[in-house]
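One protein chain is absent from this view; the other protein chains keep their places.
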């Protein structure tokens, strides 16, 4: 089985997320990186390409050149999948061109920087029936699938409550002392109209909709900025309501000093509850009413796991798999979709609809924050039927 | 040193909280139970009194009789402190009469069932400079004092965020199948106008104000009732703001199926964060910016504890102290206050002002829930200067 | 129901364990302290007595005086139970005299300082059919009873392995800088022939025999002393074998720097395993083969608990009970035994046989340590049939 030929846009040396994608794509051996436009800085682009064993002729000086030049190659050599790991404002422009050129796209989240452009991209993807994957990494964790299974299979009964929180602390300090990442992430021209809420609140939102297999319909929230000179929110929270009638709370903050990456979701129905935490991703706590609580554990062949969870484990229980494995699960599902010639959406991989959901969430948060009106409705664009 | 003579109103056999108060009062040996009006049921009253070694003449058939009869006794025999562990609607009527009669009062929370009656009680207490203690049990935990110390001493810097949550699951089931406690707790005539929010939300609220040494000034919340036929809320949440400028979230629910009594508070400032959990009450996690996180542990003579925390520990670290010890700390502080002839408020024990804060919180939640307006201000009645 | 009249020998101000016993006896209201010989220091004895509201005439200057004088009182006033909280070397002499005088004895562990004297005491207790309780506090924890139930009811299948460990760190420092407790605990004339192994190793050993409902028959161990000038062991470990065929490891150390009081037991059979930790005493982890693991939780009316566990809980799950509650459970069981006129052994309270087991364990450890022979048999004196 030949590896899928992959190209990368962005991800030059010093960029965190590009390396994450390369680790993840490499883990299961489904991809071979054949070309890249890693950086607009020529030296960086070259040295990154060389370090990654890309032939000089396929180290491109711009993403436009890359798309064009690859198209000109014979199909058997041409890049099949383009991975986009640029700053946010380029996600849609590149995705659009790549899809029009017939490439499959795997894009770092968010899908784009505003609703309009992502909606336009959605239209193109739907029209072309193209494969487009979005790196909502946390949806690659086996035990997130297990949590969703517990909800959808009725183990919790009717869902009443959902609490999701995503506290980080890395933006607690002053803007000028923060790192390069912090700077572009808090620049509206690059990141879009929100900071923390767009960066990590969308993960929390997407996790709620995925695990509940339900859609948020309204929210009442506030955004805050705690550091002088920062131009985007670094913190916020919202009360939320879902289509099927659950209510709850969503918290996302990058000024929770000392917190690392503590995404967590809890769901309660009339028969039981569950809890999953990203920082100990291989467990789901299940609390049935009237019985001792249970801990379901990830692992190949592990008791009690649904197929969607166990098929996403590489090793037996007790051998921790983590963040890169979660993203690798997205890459492997995407590879399967490419090989199976799936259309429209890769099975098991968040797609453009998930991307659009993130945009409607951000728009609702922006509308709600500072408003005197309590509840803001969340558009059902991108929602599952 | 003679024990303080204590009487109890309520707490007949089958009533949970009366026994808790007796355990707590007994733990440090400062009190002797000398009389009681334990139950309006004569048989229960008698058997409770007998089990507790109360002489038949001091097993009273009503609280009114008890106050009168005890007053008629010589001062050296007379009850000094009356403990009130009746259903909520009697807290204020009994407290008022007891204070007017010159007794010290130690009352199970809440102070009363609405703002007006608690405000009236506050007036009387202030006018008489009487000792009145309120069983906000969680404020008796050593590590809650340590958390407050960490905030007030500046270890966290300027406080930005506070998240408090109090999930329980015991009201998840149908009303008719719930226990006796559940029934009166969800009866407005007895409990007041809120259910879960009054019962446990007030604990969460009080914990925020105590640990932050700050007052909540506004909230935006919703109350929910999930079980058919239930007449009061069993669940709710609110966004909150404090006087000093912190913002955050308060969650209280009694339908989080499978949860026990998971009160938890997290506070974040610009220099660090902390976390305390009632179910593992002997630890406070301290997360300084830019250093490994630390766990401060309760225990006599334990490193790093403030005086208020270490003086509330009876045994060395690693010998767990829990809920009854926390309440016993309130009883011991109250005993000290009685013996020292303190006036107005027992040092280290929540008083009527805390009780009034609970009422203004409930009123604000009731006003906010269902309202179209986002923010509801929280009265500063009872607030510390 | 009248409280049981209790006297205390030892426990003057500054002595840790005396206060622990008083807290524990006070918690459930079954006892009234009526007399004491708290300290050979007259001032201490008096001030302790006064603080505890003991009438001057019943503050005795020696334990001999106390036993004599109390005997001379009318039976309706006379002390019924004598609590012994002196240093170890006095446990047997006082117990013997007290039992001969007809008092019930509740003694801090160890029962004595060597096998011979404890065996002699056992003979007297058996001959008199007296009530004698030993404060193996950890056997008062509800979830230790639950663990035993899981073993004896067959939930684990045939028991194969047991690992017990008891690491503390408080003797890590130099002898001269240690506290007063450290000094007598490492003085052979007072503590007996072992230090850490006698002080806490016996707890670990007793826990194994109790939870397994089995007896250790052989061990292979070593004792160590890590601090210059210390005269007794501060650390040790042993491989162990039981009568029913389990094998395992016992660790006890007081030089595990930074550890608090981390007693823990794990048991594995051919159908499942369990784990209980003293520092989080309200949980037992149950690991059935081939299913998610479960956590059984302490609490009144809690699902899955055996009667012996649930009857030892005072409050619902999620309201932590700890060390003092565990000892209070021993006191309450002992009170029930006194009132029911039980003979020979108080139900639910470790007795002189447990005390003797501690001695045979110590003797075997002393014989094994430094020996060239691998296995040392453990006498079956005191063992259950």
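Per-chain numbering from 1; labels A, B and C assigned in written order.
Definition applied: contacts are C-beta pairs under 8 Å (C-beta built on N, C-alpha and C of every residue); 3 or more make two chains touch, one makes a residue touch a chain.
Bear in mind that the values here come from a model prediction, so they are computed numbers and not experimental data.
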Which of these, B:189, B:295 or B:340, touches the one chain of the complex that we don't see?
B:295
Touch with the omitted chain, as defined above, among C:75, C:307 or C:372
C:372
For a quick check of understanding: of B:286, B:361 or B:375, which residue touches the chain that isn't displayed?
B:286
Among A:154, A:188, A:245 or A:322, which one is in touch with the chain left out?
A:322
Selected residue (touches chain absent from view) among A:26, A:157 or A:304
A:26
Across the whole complex, the chain not displayed is touched by chain C residues 156-157, 160-161, 163, 165, 167, 169, 172-173, 220-222, 224, 226, 235, 237-239, 247-249, 251, 253, 255-259, 266, 268-273, 287-289, 293, 371-375
Contact with the hidden chain only, please: which chain B residues?
286, 290-297, 303-304
Residues of chain A in contact with the chain that isn't shown?
1-3, 16, 19-20, 22-23, 26-29, 33, 50-53, 168, 170, 259-262, 278-281, 297, 299, 314-325
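Everything that follows uses one rule, which is that only the chains that are shown with their structure count from here on.
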Please identify the chain with the largest separation between its CA centroid and the CA centroid of chain C.
A
Where chain A and chain B are represented by their mean Cα positions, the distance between them in whole Å:
43
Measure off the straight-line distance from the CA centroid of chain A to the CA centroid of chain C, and report it in whole Å.
55
Intercentroid distance (Cα basis), chain C paired with chain B, Å
34
Per-residue overlap in chain C, given as positions that touch at least 2 other chains
297
